[in-house]
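Quick notes on the structure that follows.
Note that one protein chain of the assembly has been removed; the remaining protein chains are unaltered in position.
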């Protein structure tokens, strides 16, 4: 339905020394779901504000299907928002909440009723038209908020951490629901989150944001298994880096000339026997986390975190072990 | 320092038909950390209120080291609380917040200063005495709240979902910090949560609560790998149950006479080849979650969720596959 | 124990509030009541009926209500944008703004009235309803702005952004979202404005200059006359419209009660 082009956006808030977005460019394909992953302050929410028109960029352009939307009034852009809170209007019931967008755009009562019904079926909550938002659970409220956003047939759906106030199980359910609905309707979507698992589960492509810039943009699988840069690798949960020649462990790259190798925590093996690519260390912590055990092993003053899937060998605190970095799981980063 | 005995507690709130706690008994060893895991409304928070004395039980007893505390004033019980929010007093700086308990108990200014310093070192935030709570991050606030609770040398530490408002990475850090501090000081602790992973990572024993009753109480490893009952298994993330004789899949037990077997999602295998204990199904969903792929496979109208560790074979939506339940991972529940 | 303390406290409070009312009723419907009789001896409705059949009484009530309604509407219209700025925005001089806001409550009505009278005589507003309404707005505005700005301080603008993204125009957002979200506070602010205007004596007297007669003015002249029954009757009439307004407010608030709780 819509391709979105964000071209060289710059935005600095008054009274702030550092720009929030720096020469920010991103192209989103028709019907694609892009996840923006980054810590708070990385510019994620500002980008959404610029797209909806709540804020204006200092320079740059935003285009829907090739034509700029910057001169269009915020309420005519067709970019709808969904926040962490549902922001359902407390004085309206579910039907009137979902129908709000159609009503202000002048649709007939019949059309609205039909569309609301269709949306309620789509979000899997048929028959709740008469309820007030206070009578809904947190997950149901977010489903209704999604329906309210999608009923206007928007060009672009913006999701600003829509699940981060929900319990884990509800969250998992809604991840599936949102992903399925988004694919069914084929609506182009930007999904902002600071949760890596969520970003990977939901998106076609992920953009990693830091200080207003994209540090990596790729499919989740590629970013997860073979991040190209040190920054991207850290984003993806990698905490162990080795300088290539001597195979010494380090948490940070110190010189730019040497080769740096990285390894995911679940690929590191803790064992008693020495083998190729293994180093001596002392177990400093060991936490049972269900499907795996997380070991912290001190190797040359650096703490290596390893995840051993169950059933795993148990090493007590203080035990001398070998930390093994299997060759096939080491990858180079720069 | 303190063993805690909770004996046959009953509590029903006025105007509510159902009791919040039903004949609730629990013994906690000296220095032990017990996790109470249960959905909202299961009576977790009520139990904490009864222990601190904010509410009174209808019947039953609570004993510290063998003597009842029910007749002791709430402010003399020595049971301190930590909530989801830090509830640091906004008008006091960090030092006065941590020293609050000592001050109202009449300690000298010198003692307080020394103890505050000791606690700040313990929580890993030395030197922040003069800061106000508004200048601290969420994680730091919770660390200070922990210090404020522990500085009075309490008999029992009560943690009421202290981490659920924090981001994942801060949360992981604080899980380790709280666990280490608790073990170092050896303070008997009750940890209330609705997050399974957190309960497993933190506790010596876990109590699963449902409707004011304990449905299971054991070490996390035992509960995770071999829950004894159907209810406990569901708590621990098991969603696939099989009736033993015919090996047919089901989500619910239907008759009480037949044997029910359960299997964890990460032990189910999805494959093309038929083998022993395998059934025919159709892939209905497939989500990439980093370390594993989550498949949903429809088998005889029942959805089986399986987690395949990476690298995993990829099966597209709609593909006919074999769902394999390895014999060694099936366990009986009742 | 706590509960009993709370209940008895409330009982005392209610007694303090209701006692004067009962005393008026006793005076209004009795003929002779002298010290040290604990209760009136003879009861009558003659004074009451005479007072409410007096055309001056009714016209003064009508005028007072009309003025109070105009004052409520105008001060809400003035207070809304000011309260929004006070409640939602951070700006330097915010403390100064609060200070100035409360000036009219401390300048005595007498002083305001005389100052305004001089001003209004020059611009021809003295002795007109418009003049009285404008004068009433001065003591009214602080309370309406205060009430609305504390509501705006809790108002979440994201509700408006939602409506904007869904295609609502600024005017639709104001009518269908902002006003609806603010309804409980608007009702309370209206109540304040109505009550302050309705019970205003000095400003009405000074600006009205004897041409604008409201119930408080009748009440004051009756007080000089000194017939307790007439005074008590007028007092009861005086209380009637406010009681109705408060009853309406209480109903609106209880209707909106659930919404408020959901909202905050």
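As written, the chain order gives the labels A, B and C, with residue 1 at the start of each chain.
One rule holds in what follows: a residue touches a chain if its C-beta (ideal position, glycine included) is under 8 Å from a C-beta of that chain, and two chains touch if they have at least 3 such contacts.
As the structure is a prediction and not an experimental result, all values here were calculated from the model.
In the full assembly, the chain not pictured is in contact with B, C, by the touch criterion defined above. Checked against the full complex, the candidates C:46, C:62 or C:118 give a single residue touching the omitted chain, namely C:118.
Of the options C:65, C:82 or C:129, the residue whose C-beta touches the omitted chain is C:82. Shown as candidates are C:51, C:125, C:148 or C:191; the residue that touches the absent chain is C:191. Mapped onto chain B, contacts with the missing chain fall at residues 52-54, 74-77, 79-81, 83, 85, 87, 89-91, 100-101, 104-105, 132-134, 148-149, 152.
Even with one chain removed from view, chain C keeps its contact list with that chain: residues 5-6, 9-10, 13-14, 16-21, 23-24, 35-36, 78, 81-82, 85, 89, 95-112, 114-116, 118-119, 122, 138, 141, 150, 191, 195-196, 198-199, 201-202, 216, 219-220, 223, 228, 231-232, 235, 238-239, 242-243, 246-247, 249-251, 253-254.
We take it that only the chains that are shown with their structure count from here on.
Inter-chain spacing, taken between the CA centroids of chain A and chain B, is 26 Å. In chain A, no position touches at least two other chains.
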